[in-house]
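Dumping the structure here so I can ask a few things about it.
Shown here: the complex without one of its protein chains, the others still in place.
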Amino acid sequence: MKNKMMTFALATVMTASSAAQANISGDEVNIGVLTDMTGLYSAVGGAGAVAATEMAVEDFGGEVAGKPINIVSSDHQNRADIASSKSREWIDNEGVDVIVEMLNSSVAIAVQKLASSKGVVTINTGAGTTALTNEECAPLGIHYVYDTHALPVGTATAIVENGGENWYFITADYAFGQSLEKNTSEVVKANGGTVVGSVRHPLSTTDFSSYLIQAQSSGADVVALGNAGTDFTNAVRQAGEFGITDTQTLAGMLVFISDVHALGLETAQGLQYTSAWYWDQNEETRAFGERFLERTGSMPSMVQAGLYSAVTNYLKAIEETGTDEGKSVRAFFGETTMNDMFHKNATVQPNGRVIHDMYLLKVKSPGESERPWDYATVEGTIPGDEAFIPLSESTCSLKK
Amino acid sequence: MSLSLNAILAQAMLGLTNGAFYAILSLGLAVIFGLLNIINFAHGAMYMLGAMVALIGYSFLGTWIGFPELQMGFWWALALAPLAVGIFGMIIERTMLKRLYQLDHLYGLLLTFGIALVLQGFFLNYFSTGGTPYPATPDVLKGAVNLGFMHFPKYRLFAIIASLAVCFATWYVIERTKIGALLRAGTENPNLVQAFGVNVPLMVTLTYGFGVALAAFAGVVAAPIYSISPLMGADLIIIVFAVVVIGGMGSIMGAIVTGLSLGMIEGITKVIYAPAANTVIFLLMVLVLLIRPAGLFGKER
Partner (left out) sequence: MNRTLWVILIGACLIAPFFVYPVFLAKLLCFGLFACAFNLLIGYTGLLSFGHAAFFGSAAYVCGYLARDVGLTPELAVLSGGLAAGALGYVFGALAIRRQGIYFAMITLALAQIVFFIALKAPITGGEDGLQGVPRGNALGFIDLSDSKAMYYFVMTVFLAGFWLIARIVDSPFGQVLTAIRENEPRALSLGYNVARYKHMAFVLSAALAGVAGATKTIVFQFASLPDASWHLSGEVVLMTLLGGLGTILGPMVGAFTVVSLQSELSGFGSWVTVAIGLTFIVCVLLFRRGIVGELEHLFRKRSSSVKVDQKPAVRPESSTETQ
C-alpha cells in the first residue's frame, strides 16, 4: 500500500522534473529471497539460493540504474502461512520489489497470488506445480526453471520405452506432489503404460517403509517417487533396505544434484532424471559451477543456477526500463529473449511460464565419475515446446 | 489396495518396529510418572538427543576435540548415549524439577515442555528437519532377511529384539528385585520409605535419569532406521502420550503390551484404510476412556 503510493508519488515527481532520472521506489531495489533454510529442501535452495542471488547482484555491479541493490532473505519453513505473512510484511513495510525462489509449491501459490495483488513481481525458481501458470496464474508471476509437466516428459518416456509399463506412485501429499503425479500419469498413459496405484505421504517424512511395502505388494514394474529433497533421498535409501530395487525400478521424478550427492553414486547410479541445467554442459556452465562451488562448497542445483539467471535478468529489466515498478518489469520480460549460461533463446509466455530446453540426465556409476561432483551425463535434450504446456492449452485466464 | 495376507503381515511387522519404540518410550514415561508424578514432556526430546549424540559422536566429535580419526561407533553409542543423556536428565532433575515437587504436578509438565522446546530449537539451528542419515550402521546388521512374506531388514529385526530385551529387563528389575521393591514402595508412600533410611531424593534423581536414558536408548536404536531430525521425537511423543492414556499408568507390563499392540494395530490399519492410520490410536483412546477411564491396565481410584 505504502509502497504503491510512494511509487505513484515518485512517478509524478520524476516525470515532472527529469525524465532521464530512474524511477526506483524508495531509491533502492530490494530483492526478497524466500526459501527453505532448514527443512527438506534446504540443500536444493537454502543458503545456496541466497549465495546465488548475491553473486548475481555482485556481478551486476551492486547497483542498478544508479541505485543500490539490497537482498533480504527469510526461511519459509515450508509453511505457506509463514511465507505469506512474511511477504506481506516485506511488501507493506520494507519496500521489497521482487520475491524470488519460493522452493515449495504451496508457498509459491500463496506468495505469487499475494504479491501480484500488491503489484510486486515474483520469480519462482524453486517450486514445481503447473498450477502456477494455469488455474493459479497471476499477472506478475514468472515460473522460471521447471515444472511438473516438464519433468516426466523426458524421464517417464525413457522409462516406459525401456519396458517399465506398470507404475505405482509414492507421492508427497501437497500441491507439488499431486501435480507431479497427475502430469506423470498422463505421460505414462500417453506412452502406453498404466498406473496401478498410488499412495500419499506427508511432506518431510523420514520413515517410508509402509509406503514402500505397499508399492512392493502392488507388483508394479516402476515405483515412481513423486517427492523431492530429503523425502526423495530417504525413500531411495529405504527402498534399498527392503529389497525393492531388486525387483522393481525406482523412478525419481524430481532429482537435484544435491540428492545425488547425498545418496552417493553407489546408491544413485543409473538413475535417469530431468533437469533444466547441469553444471558440466559447456564452458559457461562450468565456469559458473566452479565459482559457486568455491563460494558455497557445493555445485549449484538447477534451482540455484536458475536463480542467478533470474536475478540477473530482473536487474537488466530495471536497467532497461528505468523503473522497478512491477507491471513494467513484467512487461519487459514478456518482450525479451534470454540468452545466458542458464538457458538459450528462453522466452516468457503471458501466463508467466519460461520456455527453454530441458535435459535428460543419467547418473554415472562410481567408476565413470572422474572427480567430485562429476555425477551425470546428458543423455538427451527435450525442446522447450515439448517440455512445457503449450500456451493454447493453459487454463490461465491471462494467456492472451 | 489388495487385502492380501502378505500385505497385512508385512505392515504388522513394520508396525511392530514402531510398537517397540512406543513400548520403550511409554515404559520410560511410566517409570518417571510412578515416582515423580510428572508427565515428562521432554521425553521425545531426550529420544532425539540420544540419536543426536550417536550422530555427533560418530561424525563430529573427533574433529572437535582434535582427533579426527576418533569415531564413536554404533555399539559404543548404544551404551554411551543413554549414559550421557541420563546424566543430563539427572542434572535437570536436580536443578529444576526438584523445585516443583511441592506444587501442582502440572507445573512439571509445563517445565518439561519448555525443556523440550529448548532442545528442539537448539538442534533445529544445526540439523535439517528433513533428516540426516545415520552413517555408522554396523555391517553385521545390514541387508535383509527373507521372512517368506517380505524382505525384512536385519537391522529392524535387531531393533525389535533390542527394545524388547530392554523393556523386559526393566520390568524384571522393578517387579522382581529389591531395588524395584524399594522403588515401588517409594511410589506408594515416599515418606515411609524415607523413614526406613532410604535416600528418596537420590532415588528420584536416579529414576528420572534412568527414564530418560531409556528414551535415549530408543533414540540410538531408531537412528539407523529413521533419519535423525531435530523433530523426530516431537511428533512421536504425542502418540506415546495416547499410548500411555490407553494403557493406564498402573503397570510396567501394561506400558509394554499396549505399546507393542498399538504399533501393530496402526500398521494393520494402513492396509485396511490408510488415511485412518494416524488417527486410529487417538480414536482408540477415546473409546477406552469411555469404557475404562483409568486405561486398560490402570487401577481405578
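Letters A and B name the chains as they come in the text, with residue numbers starting at 1 for each one.
To be clear about the criterion, a residue touches a chain if its C-beta (ideal position, glycine included) is under 8 Å from a C-beta of that chain, and two chains touch if they have at least 3 such contacts.
Just so it is clear, the structure is predicted and the values come from calculations on it, not from any experiment.
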Query - Missing chain: touched chains present in the view - result: A, B
Query raised in the report: Per the definition of touch given earlier, which of B:E69, B:D104 or B:D139 contacts the omitted chain?
Result: B:D104
Report summary line: Of B:L9, B:L83, B:L124 or B:V173, the residue that touches the missing chain is B:L124
Report summary line: The listed residue (A:K113, A:K182 or A:R237) that touches the chain absent from the view is A:K113
Report task. Would you write out the residues of chain A that touch the absent chain, in ascending order? Result -> 1, 37-38, 74-75, 79-81, 84-86, 88-89, 92-93, 105-106, 109-110, 113, 173-175, 202-203
Query - Missing-chain contacts mapped onto chain B - result: 37, 39, 96, 99-100, 103-107, 109-111, 113-122, 124-125, 230, 238, 241-242, 244-245, 249, 275, 278-279, 282-283, 285-286, 289-290, 293, 301
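Heads up, the rule we're going with is that only the chains that are shown with their structure count from here on.
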**Report entry** Chain centre separation in whole Å, for chain B relative to chain A (CA means)
**Finding:** 39
Report task. Could you please specify the touching residues of chain A with respect to chain B in the complex? Result -> 38-43, 197, 199, 204, 206-207, 209-210, 213-214, 216-218, 229-231, 233-234, 237, 241-243, 262
Query raised in the report: What residues of chain B sit close enough to touch chain A in their complex?
Result: 1-2, 4, 6-7, 10-11, 14, 17, 124-125, 128-131, 133, 144, 150-153, 155, 225-227, 229, 232, 267, 270, 274, 277
